[in-house]
Structures are given as C-alpha cells and as structure tokens.
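Everything below concerns the one structure shown next.
Note that one protein chain of the assembly has been removed; the remaining protein chains are unaltered in position.
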Amino acid sequence: MRSIDINCDMGEGFGNYRTVDDKALLPWITSANLACGFHAGDPSVMKEAVQLCVAAGVRIGAHPGLPDLQGFGRRQMSISAREAYDMTVYQIGALYGFVVAEGVLLQHVKPHGALYHMATHNKDVAEAIVNAVYKVNPDLYIMAPAYSEMFHAAERLGLRIAKEAFADRAYQEDGRLVPRDYPGAVIHDTEQAAEQAVRIIQTETVTTLNGLSLQIEADTLCIHGDHDRALPILRAIRIRLDQEGIQVASLS
Amino acid sequence: MRSIDINCDMGEGFGNYRTVDDKALLPWITSANLACGFHAGDPSVMKEAVQLCVAAGVRIGAHPGLPDLQGFGRRQMSISAREAYDMTVYQIGALYGFVVAEGVLLQHVKPHGALYHMATHNKDVAEAIVNAVYKVNPDLYIMAPAYSEMFHAAERLGLRIAKEAFADRAYQEDGRLVPRDYPGAVIHDTEQAAEQAVRIIQTETVTTLNGLSLQIEADTLCIHGDHDRALPILRAIRIRLDQEGIQVASLS
Amino acid sequence: MRSIDINCDMGEGFGNYRTVDDKALLPWITSANLACGFHAGDPSVMKEAVQLCVAAGVRIGAHPGLPDLQGFGRRQMSISAREAYDMTVYQIGALYGFVVAEGVLLQHVKPHGALYHMATHNKDVAEAIVNAVYKVNPDLYIMAPAYSEMFHAAERLGLRIAKEAFADRAYQEDGRLVPRDYPGAVIHDTEQAAEQAVRIIQTETVTTLNGLSLQIEADTLCIHGDHDRALPILRAIRIRLDQEGIQVASLS
Partner (left out) sequence: MRSIDINCDMGEGFGNYRTVDDKALLPWITSANLACGFHAGDPSVMKEAVQLCVAAGVRIGAHPGLPDLQGFGRRQMSISAREAYDMTVYQIGALYGFVVAEGVLLQHVKPHGALYHMATHNKDVAEAIVNAVYKVNPDLYIMAPAYSEMFHAAERLGLRIAKEAFADRAYQEDGRLVPRDYPGAVIHDTEQAAEQAVRIIQTETVTTLNGLSLQIEADTLCIHGDHDRALPILRAIRIRLDQEGIQVASLS
C-alpha cells in the first residue's frame, strides 16, 4: 500500500498577528513546518504551534527562514554559505527547545521562502543547510525537491531525504514551480489539486503548465496554508487519496 | 580541597559589533554565559563563541535575555511568566543547536540583565525560567544567588543549582548587589576583588558596603567582562586562589 | 454648535500582517493615529495608511510606541525620559516623511499603549514626549486625557492639546480607564457607547463603572478599532451625534 506524508507551513504568526487558522488545517495533515522566529514566529507563537501539533498527532519540522520579518522571508538576501549554516543551526535549535519541552521528537527541516529557493539552486547554500541539519541531529529528514541542489547535498552527506512535491502549484518543464506571480501558478481548484496529488503518487509524473508529462517522486506533498482554498483543497486531496487506497502518514 | 567555578558573560557582539575580547578572557575562566540573540548575539556570533569555548576547554551556558537589543537586555519589561518561559526555552534551544553541532554538552543557564533581576525577585518569573530550563534539559545547572526566588524555585523543582557570588561587585546587607549606578558598586581594585573572592570561598561570608559581614555560599564566581579591569581582576583572582590552594574547575 | 473630533488607531499592520480593515473605519472618523514602526507599522504599511487617510480626508497623527513589535507596544519597559524623547522624535519624523511626501500636514501626536500610560502617569516621561513633539513641530497637537501628566506637561510648554475621552471604555472614579482585563472595561454595546459619547460632549461628565458622575472634557473621542464592534459603535455614535446636532470635525 502506497503511503504519503502531507506537510503544511504553520505557526506563521508574530506577536498579536496571525495569518491562517492552524487548528482548522491540522486534522488534514501529517507534518507541520513551524516558523522559527526569523521570517515569522516568536517564542510564544512557536510554543503554541508545537502544542497544537502534539495534540493533533502531527509531526513537527523546523522551517528556518531569512532574518526578514517584514518581507516574510521571501526577499532574496546575498547571505554567505556560512551565514546560511549559522541561521539554520540557530532556528532548528530554537524550535528543538519547544519540541523537547513538550516531550516529542523533531522530525524534519524544511527551509522557508527565499532560503528554500537558494537551497534549491545554490550548491554552497544547499550544502551549508544540509550540514547544519546533520550537525544538530543526523536523524532528521530534510524536505527537498528531487534533483534540487539541496537533494544532492543531502544524498552526498547521507542525510535522510523526504522528496517533496506540490499539489497546489503548477510545474515547469524543468521541474521547478511556476513562479507565484505567473498566471496558473497556484492551483485553486480542489479537484485539480487532488488529481495532481493522486497522479504524482500513483504514476510518479505530473502534467506541467505546458501540458507535458514530467517525472516526479514524492514522499511528502506540500499544501500552502496561506490562501483561502487551503482547507477545501486539503479535504479534497484526503478524500481522493482515501478512495484510491493511498495511506496518509508522517515520514517516520 | 575547595573548588570554585569562575563564570563570565561572552559572545555579546552582534553583526559587525563587538564588545570585549572574549579570547583574552577565556584562559582565566571555566564557564561562559553566551548571549542567545535577544539582548546580544546573533547566529554567527554564537557559533564563534561556542567554538572559542570548546577550543579553550571552557564549559558553556545559555545566557537568555529580554528581547531588547537596543537596551542590551538591561531595561525591565513587564513580561508575563508565560512569556519568560517561552523566551527562555527559545534561547536555550538556539544555543543548544550550536553546542551540539560542535559535539559538546550544555552545562548551565544564567538569565541576563533585567531578566536575571526579575528571576531574583519575582517568584512567578523565577518559576517560569527554572521550569523552562528543566523542560529543555533536567541535567542543566541554573546559576542563581542563594536565597533568590530563582534559587528557591530551582530547589522546589529539583533542578541543579550553582550558587553564584560576585567578586567584582559590592553587596548590600540584604544579600543583593549594590546597584551599578551607586558609588562603590563595582570593585575596580584587583586585590580587593581577589580578597573578596577568597573570603567568600574560605569563610562563606562577604563584607558589605556598610562593613557588615554577610553569609554567602558560592559554587561559581561571576566576573563582569565588560569593563577594562576584567582581565587584571581575573588574573589577580586566579593567582590568589592558587596561593590559597583553591582549585578552579567548572561545575560538572 | 458643538464640535468633536473622532480618532482611531490605524496602520497597525506589519509586513504581510494586517489587523483591522482601515478602509472600513476611515469614513467614520476625522483623525487617525498611525503606527510608526516600533510597536507596529513598517515603511510600506505607513505609506499606504497615509495615502488612505489623504484619500478619505482624515487628518493624520503620529502614534509612537515602545520598540516592542512582539508585545505590540503594550508591555511596560523601564525606559529613561531621554529614551522616551529620542524614540518619539524618531517616530514622528519617520511618519512626517510620508505625510510631507503626500503633500499634507501632520496634525497631532498620540503615544501608544504602554508609552501612553507612562506619559499619563510619569511626569519625566510626559515632559520628554511633549518636548519631543514641540521640538519637531510646535504647531502639532498632543492628544492627552485632561489632568494627565502629559496634559500638564503640554500646558506648561504651551503645546496645543486635544483633550481625549473614550466612548468605548469604562471610567474609574479617579478619571482613569478601567483596565482592559476587568469586567465591563470595554463597552461593546453600540447604544451605550453612543450615549457615553453624547453625554461627554453635552454635559462634560461621564458615568463611572461604579455609577458615579465624573467631570470630563473632550476635544476628541477615541474609538478602538481592534475589536469587531468598532464599526457598529462608530456608526451608532455618528448617528447619535448627528441627531443631537453635534458636528464631527478634525482638530484643525
């Protein structure tokens, strides 16, 4: 029986600010990527997010980002590989504090926003991030798109990899996501997202925006929680996966 | 043979900014309290500080502070006990990341500045901080003045305590330090500081600013690194302790 | 014909975060207090808020707060009077940049949250803030409760004062607001708030939570925008003021 993890970004509030209703999404996912205070999240937001995940039985991962709260970690910064290592160690550690305080284990790490993109395309940054994960805890998974620099760096190091695919985003022919500001980049239709999810799992292919078939492997599906279609899409995917006899389970 | 730990605050730079020359002080101490990014310290500063400590054989502790870089964590903030818990867990965790990445163990926690003062006098904040330390790692020491709220809270919880005394600061009759802005509060004379250190260790008493004798117990002596007399004072203390046959060793 | 100003806090988002829908509230008020980047607001949020105010014909004031985004400027900090002066000058200036860039004038200053409370009760901080306003622009109004330290400091200096009263908050007998966490502190009933507004303007008195009559003068009514009753309360007040023939107009 095929099995897939479903991950979602969470704990992305700060101070009095909140974005999405994490509680509504938690029943539909198996892994949560929690912001660690740099692009979003503060100690109180993080503790609450960890406690919600523990109560919901959802596995927890660190979601380190660039030090840019105003830009939500989505603005590229010319950081060095050394700085990427340092900020990744810091943020994994900070989240680890809450995870161990609640008596659970950290499952994975997934860089956020511009840091994720740098780790996908920049070999030095990818190696720095993967090395940071390994040094803090060699049992952690890194979530990475197959064939990304981050994927290769993790393979070379022997770090556990959860190959990530996207159900609610359109793909280019080169395997990358269509940029967010491009028409058709974000899939809002619930059935289309569910169809893409099932297709990726069953056939290890996805249809690109241009209509081509692209090979793709996935251990985890990413669903973006920060648009109002997130919940209906998650529900539709879970129903379709259930119909197809595909199990939804965390990585470990 | 009596033994004492000597601790000093370190890693208090940020970005391009540096304060004291940590490298010069490290040979003279056995425990370092490293800033964790809130009142000072950033990921790169923290990593470098951890590596310096490891190279010098100095044990490492977390030095969590209030989220106030501009005020260097010295301005009181009306945080709740819950917020004190949250920010302590976060900062211990963040430093833990670097400590474990370098293959060593975290030894202790010592709150910084205004957070230390709140933990000394406010029972709720003291319990929150002590509980945070315990939840992250019950084997850690908390550095606390004997008879402070933090000391009592640690005793009740069963957390390891390193009773802290000060060689370079004058005491009031009630066991508290004379506030920094008061004449005679900071001891600049090296022999006087060394004398106070030896007296505390050998007689478990200290002479207050008013000339009274105050009972005091100490497992660790704090030396403030942020004034230009720090190095001569440390040297003088080490020489006197050596003469008196008092061993200087970390807590564990 | 009696006239009153109605002020509301606005521009309290940060980065991707938003709190209330400023656009919905603007048609009902005459003065807006805009966050200046310390407790909320960033340059982009501020520019947008200024442009919305200009489009709506609402007068603009600076709403300086403590440097505590996480605590939304509501946590007391032990800042010195000098620091209060410095952070007030900075924040007024920063907002002034956007105001002058849009071709309008700054009307007033009203401290936010914990800084407002300190300015109400602490003479040194009150004088520092009032002095900061005067030094940047002696034509600005300061919004202050009558009989507060800030009011007296402004009187001594000769700074223009807009005496502020609250339609949606209950009063204590000593003229202060009932603390937020106290039952009955916040008035959610639209008619009750409208009644309190009219009573303050027409009789210069308000009924305290204990049922006593308290003398009160008001040039401006503050309505809190950060609860879901804000819009209905504003509508109810405007309708009642209209019925009573009371004009709603900005300070200048």
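Which chain is which? They are A, B and C, in the order written, and residues in each are numbered from 1.
By definition in this document, a residue touches a chain if its C-beta (ideal position, glycine included) is under 8 Å from a C-beta of that chain, and two chains touch if they have at least 3 such contacts.
Remember, predicted model here, so these are calculated numbers, not experimental data.
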Contact set of the excluded chain (shown chains only): A, B, C
Candidate in contact with the missing chain, chosen from C:A32, C:C53, C:L69 or C:V89: C:V89
Touching the absent chain when the full complex is considered, from B:F14, B:F151 or B:Y171: B:F14
Interface residues of chain C (partner: the chain not displayed): 37, 42-44, 46-47, 82-83, 85-87, 89-98, 100-101, 132, 135-137
Residue numbers in chain A that touch the chain omitted from display: 67-68, 70-71, 75-79, 114
Touching residues on chain B - with respect to the absent chain: 13-17, 19, 42, 44, 69-72
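Operating definition for what follows: only the chains that are shown with their structure count from here on.
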Rotation, 0 to 180 degrees and nearest 5, that superposes chain A on copy chain B via CA atoms: 180
Copy pair chain A, chain C: interface residue numbering same or different (half cut): same
Centroid spacing, where centroids are CA-atom means, of chain B and chain C in whole angstrom: 43
Interchain centroid distance [CA atoms averaged], chain A/chain C, Å: 42
Chain C, residues touching no fewer than two other chains: 70-71
